[in-house]
Every structure is written in structure tokens, then in C-alpha cells.
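Below is one structure, written out as C-alpha cells; the observations come after it.
All protein chains but one are shown at their positions in the complex.
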Amino acid sequence: MADSSTIMGLHQEEEHHPELLHHFAEAGQQRDAASLGMWVFLATEVMFFGGMFCAYLVYRHWYFGDFGAASKSIDATLGATNTAVLICSSLTVVLAVWAAQTARRALLIGMLVFTMLFGLAFLGIKSKEYYDKFEEHHVPGASFNFDHVPVPGHPGEYANPRHAEIFFSLYFVMTGLHALHMIIGLGIFTGLLVMAWKGRFTPEYHTPVEIGGLYWHFVDIVWIYLFPLLYLIDRHP
Amino acid sequence: MTGHESAKSPLKMYFAVWAALLMFTFITYKVAFIELGPFNAVVALVIATLKATLVALFFMHVWHAGERLIKVVVGGVVFFLLLLLTLTMADYLTRPWS
Amino acid sequence: MLNNFPLWPEQASTLAHRVDALYIFLLVITGTMALLVCTLVIFFAARFRHRPGVRAEQIEGSDALEITWSVIPLFIFMAIFVWGAVVYFRERTPPADSTEVYVVAKQWMWKVEHAEGQREINELHVPVGRDVKLIMTSQDVIHSFYIPAFRIKQDVLPGRYTVEWFHATKPGVYHLFCAEYCGTQHSGMVGSIVVMEPAQYEAWVSGNPSGPLSVSGEKTFAELGCSTCHRPDMQGRGPNLQGVYGKSVQLEDGRTVTADENYLRECILDPGSRRVKGYQPIMPTFQGLVTDEQINELVAYIKSLGDNQSGAKTTTRAASQLSGNAQPSGNQVQ
Partner (left out) sequence: MSMEIAIPQPVERENYLNKEYGALSWLLTTDHKRIALLYLVSITFFFFIGGFFALLIRLELLTPAGDLVQADTYNKLFTMHGMVMVFFFLIPSIPAVLGNFLVPMMIGAKDLAFPRINLLSWYLYIIGGALMLHCMLTGGVDTGWTFYTPFSTNFTNTKIVEAGIAIFIAGFSSILTGLNFVVTIHRMRAPGMTWSRLPLFIWAHYATSIIQLLGTPVIAITIVLVAAERALHLGIFDPKLGGDPLLFQHLFWFYSHPAVYIMILPSMGVVTEIIACFSRKRIFGYSFVAFSSIAIAVFGFLVWAHHMFVAGISVYSALVFSFLSYSVALPSAIKVFNWTATLYKGSIRYDAPMLYAFGFLGLFTIGGLTGLFLAALGIDVHVTDTYFVVAHFHYIMVGGAVMGYLGGMHFWWPKISGRLYPEGWARLAALIVFIGFNLTFFPQFILGYMGMPRRYYDYSHMPEFQVLHVLSTAGSTVLGVGYLLPMVYFLWSMRYGKPASDNPWNAAGLEWKTASPPPTFNFDEEPVVTWEAYNYEELDAPPHKQEVTVG
């Protein structure tokens, strides 16, 4: 990989890589700055979702039965499928990074495309779920209806619709913001795809792929928590 | 994040992690349908945390991060998140009513 | 009142002295510290002012000093904390046999219902020398019931009860403020606390048209049909409510809770979420069917139900409260 400066053949200077910004001393510094920047940004994202997890925790503690009932009304199989889809996309992302590191341009492009396809699949399944909720009048608001839904494990008892509505409020806000992050992720990956297509990445310079990947994995991790917390509260018969 | 050149190809590791993640997803999904009382939540959260750790350590390369700094960032933010959750719940769990 | 210019409001409750004592302690401590810092700064600034030819003497620091001025403040802080906590504990624990007054806040007025049945708006009449417990809720936004002369304040929340108490020591008329911002007329949500000598108070009370709160509660209890299920024997479909107040109740989901005012309130508004062990979830919710005042009556009624099986006794008990000082403080059954 040492002789890779010829691969894409943009510039030949050893000293000053074209992507090196003027205020950095050397490429390593620039890459480390970008990656630290992304990590720090992800830390703020954790706190952003953290506020919602906090609200979730409080109401789940208060209204456990109603949350169980509401959770049971969403399709856990779709949720599990989506989890699997995201995990696969995480794999393709990490392969893309590897491809960029090892100068495999075709693999890189392929993996980026796969990642985006998985991302789209995720959003597709998600919209199906939203659509079902809409049909069932489980979207908070005037037409919300959750009458006579039994509480799991408490025969003969019905969930309180107001409390179920809080569950669905949180469900939509949390998954909605997660989906928004997915959409932003797709935007980022489109950009990466274009750059990869133009052959801008080299083993020396592929920081965008790396930090884009970090972002994608983070969004995956959020979902890893959302899935059990929203879909699997009190499933057993 | 650097210095992969000398290391052997990480592909095997990536696929292993991927398989583990899928397996864990399957387990959470199945276990949720078994009556375990309060342990349903515990199992679900433990597995989720395992999965998140796997993704962070291997896919996001925290394990191989050249620097301690990244680990500090990750550990730090988890700490502050837990602060938010526990100190808030400290109120809710000790309120006499609602 | 206009001309004298005191540094703190009147001390008209048993708590006022305690709060002021802590306040004075803090004033002395922090005054000393502030004085110390300021004197040192001024002294150093003057003593070591720039003089031509005299150079500053470099000092790296001193661990011993650092430890000293961390540890000493730490101990002072802990003393303040403990003292503050002790006062707060008193503020927050109403004596067991307080007279109870229900307060309903709404934009922008205070509605007060005495256990004896009097209703007032933006005024609260209480006798000197009695523990009074305020059980408060709001119909709309958050308000805060603040009596500076008593040094007490408590936010009043919609959807649940909050409680504060006082023991007035000095007859007089004191300010009542709403201290939590609640909209346009927040500053108009003021009133007065009238503290009277017991005899005067009795006179004021006896001018009361309606009966005690628990009696209206009994009526409401019957009107709403509660009595079809809750009967003073074991025959009803719902639990017997005699003496539930203050007891711990086993819930269906395994938890044990103490039946306080908030619990009773929740049972009426949201029976589903806390179901008593061994009963069917048949109790309908009364959310939207009862006003906050009616809930207060019901709660007062249920609280007045004694341990002993005779429901009829309540009326006389509550009535005996009217005639005052034989039982000096409120006689709600614990």
C-alpha cells in the first residue's frame, strides 16, 4: 500500500495531499481531528436520544401494563426484521471502510450501494409499520383509539387508552427521529458514493468513509436499544 | 484507527461479529415470548448492551483505537447518560404517589 | 406597614423562627467568608501594588493550603446542608392530627374548602395554635401557595395533590402569594391569610351554612353510585373503604402502597392502574365526571370513615370538629 499515491493519480506531491486543509500541519492531524469530531458529535447524539429514553423510562415505570399492551400491538416480527436489516447494513459499512483502506474501489462502491439499499429497506418496513398504526388508529391525536385492549398478564383488564397514547407518542417521536437520522445517513452515503465513484478515496485519504461509517453504526446502536424497549415490553402470552 | 497495514485481514472478525449480532437479535426476539417476570427486561437490556458493545468495539473500531481518548469519550458519555437516567429516577422511585 | 422597613417578614408560624435561625447562621458564615475574601483582595491590592523596581515574587502554590481551603469549606457546607435538611424535613412532614384544608388553584384564584365545610376565595381563615395541613391541587397550570410570614411554599400541581402545613403563632393578616408563574394575572393571584384567636375563629366557623366537607362527600358518594359497590360491610363488589386511609394496600401487581390522599384520588380517576389485590377491574373511571372539588369531598369523606364498621359515625365525628376545642386538632382518622 505504500505506493498507492499513483492509484487515483490526482496529484503526485508527497508533501501536500490535495485534501489537506491549510490549517492542519499534516494529514494525520486532519484525520484524527475529523474522527474525534465525529465521536464528540455522536456523544451529543447520545444525550439527544437520552432525553427521550429518560421520558420513556419514567412512563414505562408508571404505566407498565398499558405500555405492555401498546407494545404488543406493534409487529415484533417487522421490528426484528428491521433489526437484522440494520445489522446487515452495519456489516456492509464496515466492509466499505475496509475496501477504502485497502484500495478496492469496486468493492467500496458495491458496499456503499448495499448499505443504502439496506437503509431504504429499513425505511420501507418502517413506513409499513407506520401505515398499520395509522390504519389501527394508534397515532396519537383526535382519532386515537385504544379501547378494550387487554393488558398482558392481567386477564380481564383493559389498558388505559391515555397511557397507551403516551406510549405511542414516544414510539413515534423516538422512531421518527431515528428514521430522520437514517435519512440523513442516506444523504451522507450518497455523497460518499459520488466521491468513491470519482475515485477520491485512497488508503491515505478515506476519512469521510470512516466517519460516515461511524455515524451509521451509531444510528444502528440506537435502534438496537429501541427494538427491545418499544417492541418487546411484555410479549409473552 | 491507523495501523491496519500490519494486522491480518479483519474480514473474519467482521463476519463473526455480524453473525453474533444476528444471533443475539434472534435470541432477544425469542426470549421476549417466554415468561420470565422482571427478567424479561433484564435479558433484553443485557443483550442490547452486548450488541451495542460489539458494534462499538469492532465495527466502530473502539477496540483498536490507537488512543485512549476515544474510549474516554465513549465511557464518558455513557456515564453522563446514566446520570440523567438514575438521578431522574431517583425522584420517581421515591415519590410516595405518582 | 408602609413606613417601617424590616429586613425580614413577620414571624407568624412555628417554622419562621427555624428558617430565620438558619438564615442568620448563613448570613454570619457567608458574611465572614465574603468579608475575608474582600479584605484579603483589597489588602493585597493595596499592599502589593506596583512599585517601580519591585518585582513580583513567584509562588507555585501550596498543597497544604489547597487542602485546608477545600476541607474547611466542605465541613461548613455539610453543616449548612444538614441544618437545611432538618428544617426541610419539618416543613415537609405535617403532624399526624392536623386540621385539613383543601385548596384548589385555578387561573387566577385560590379556592379553599375547610373540612368543616366553609368555602373561601383568596382567603384562608385559621385559628392560632393549630396544625393546619393544606391539601392542594390545581385545575389548570402549576401555581404555588406561598405565605412569607409562615416561610412556607409549595407548588400546586394539576392532576395530583401536594401538601404543606403550618402552625400559626400570631393573630394577624398575612400575605398569600402565588409564587409560580401561571399566566397573565399571576401577580393578581394574591390573597390573605387571616389568623384569628380561637374564640373569634369559632365565631367565624359557626357562621357556616353548609355542612362539613365529609358530609357533602357522603352525599356525593351516594349520588355517584360509589356506595353500590363500596359498602361498609364485606358484601360489596368493591373493597370496604372503612379505614383504608393511611393503611398499606396490597396491589394486584404485587406492590404495596400507602393509601394517602393522592392514592385515593388516583383510585377514583384512574382505578385501572392501581388495582387492589383480589378485586376485579370493574370500577369505572370517574375522570371527567367529577370536579376537583367533588374529588376533595370524596377524599375527605373516605378519610373520615373510621376503622370501626359503623359508617354512620362519621357524621357525628366530623360534626364534633365543628364544636372545636374538645379535640384541639383535626380528628381525621389516621
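For reference, chains read A, B and C in written order, and residue numbers begin at 1 within each chain.
Note that a residue touches a chain if its C-beta (ideal position, glycine included) is under 8 Å from a C-beta of that chain, and two chains touch if they have at least 3 such contacts.
All values derive from a computational prediction rather than experimental measurement.
Across the whole complex, the hidden chain's contacts among the shown chains comprise A, B, C. Within the whole complex, the absent chain has one touching residue among C:80, C:109, C:257 or C:290, and that is C:80. Within the entire complex, the positions of chain C that touch the omitted partner chain are 1-2, 5-9, 18-19, 22-23, 26, 30, 33-34, 37-38, 40-41, 44-45, 48-51, 54-62, 65-66, 69-70, 73-74, 77-78, 80-81, 83-89, 91-92, 107, 140-142, 144, 146, 148-149, 151-155, 157-160, 162, 175, 177-188, 190, 270.
Residues of chain B in touch with the missing chain: 69, 77, 80, 83-84, 87-88, 90-92, 94-96, 98.
Against the chain not displayed here, chain A makes contact via residues 21-25, 29, 32-33, 36-37, 40-41, 43-45, 47-52, 54-55, 58-59, 62-63, 140-142, 160, 162-163, 165-166, 169-170, 173, 177.
By our rule, only the chains that are shown with their structure count from here on.
Separation between the centroids of chain A and chain C, computed from CA atoms only, is 47 Å. Centre to centre, using the average C-alpha position, chain A and chain B are separated by 15 Å. Note on chain placement: the centre of chain B and the centre of chain C lie 44 Å apart, centres being C-alpha means. Residues of chain A found to touch two or more other chains are 62. For chain B, residues touching at least two other chains, in rising order: 98. Interface residues of chain B, counted against chain A in their complex, comprise 1-2, 4-5, 10-11, 14-15, 17-18, 21-22, 25-26, 28-29, 32-36, 40-41, 44-45, 47-48, 51-52, 55-56, 58-60, 69-70, 73-74, 76-78, 80-81, 84-85, 88-89, 92-93, 98.
On chain A, the positions that touch chain B within their shared complex are 1, 28, 31-32, 35-36, 39-40, 42-43, 46-47, 50-51, 53-54, 57-58, 61-62, 76, 80, 83-84, 87-88, 90-91, 93-95, 98, 101, 210, 213-214, 217-218, 220-221, 224-225, 227-229, 231-237. Considering their complex, residues 252-253, 270, 272-273, 275, 280-281, 285 of chain C touch chain A.
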